[in-house]
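As you look at this complex, bear in mind that one protein chain is not there, while each of the others sits in place.
Now for chain A:
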């Protein structure tokens, strides 16, 4: 069967990102392939930031005056946009946080502390970002819980055959990346959610990477928590999302206490406001949250399927082109099991040198362990180079990446 994919005009999309048309200080055209670290911002997001600060800025949920009202309305519009994006049941299940890292810490501390007992288990995977490991290590130490890591297959997918050994009655939380920020691996969220629920565990998706490439329907998948960052979703820095099912949010304790999150303060204790306010202590990243909405609208207008189809074609192209390069090794599974991230090493070239030399050609990539030391240990390398694509990247940029790697090989006297 031939599925017709919605049309995607990469040039038209690209035009909306002013920074992509700005040469660097050496006059070079920038080829931005570090989208896994952070995505660039479209004009609509930048405009929204300016609009909020110039037309109606005030603190949130405090003033009855016109500006205050408008700010509140705008924030609620974003909350609704996020709800609709992930198909959550209620807008009140969407909490604004500083980002993925903050969201995961809030869940581990706020929920982990009320649930975990000595000997209980937290199941993670070997490909998690440190943001989805360290908060669990902290709560495990505080509660006596134990962390286990689901292993990977040879080609960098989750080894689901071992799942039943790792997922037991003792497992209280399962927290898994929606897309590996190094291998690009996209796990079967539906299957993992069902398996976690079958043993009564809470299932969390770290959607920091996947949000931009893969739709998640929380009702359909039954996911308990989803966390992501605005800045990786063409949105502003400083704002992220914690989605939790309402009954979980009711059970969960707040990590931060302070203004706005209270119901009543007494001398010796306080009572909390209802979610989401309970988790939004102090002044939240107001303008950032407001400017997240145009990013969501832009992505939805084009459609995640169209975006994904374009990114997959970039991925296949990149893997084909890079495989041709002698000594280059790509990590992770075949394109059908992953999103548009290609991490690699080049024999005889240190990732640090390689990233530096690629920049000579305007190519921006990341090198290092990408906050995944466990995964790099597993791969038996200390560092890699990562090219991560977004919908504004083009096939010509993929070719330039390959050319720049070839040039680096010559420069390092490897060819």
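Just so we're on the same page, contacts are C-beta pairs under 8 Å (C-beta built on N, C-alpha and C of every residue); 3 or more make two chains touch, one makes a residue touch a chain; residues count from 1.
In this text, contacts and distances are computed from a predicted model.
Trainee: I want to check something: the complex is missing a chain, and I'd like its UniProt protein name from "Acyl-CoA dehydrogenase family protein", "Sulfite reductase (NADPH) hemoprotein beta-component", "Lactate utilization protein B" or "Cysteine desulfuration protein SufE".
Mentor: Listed in its UniProt record, the absent chain's protein name reads "Cysteine desulfuration protein SufE".
Trainee: Which chain A residues would touch the chain omitted from the figure, given the whole complex?
Mentor: 26, 350, 352-353, 356, 360, 368, 382-383, 411-413
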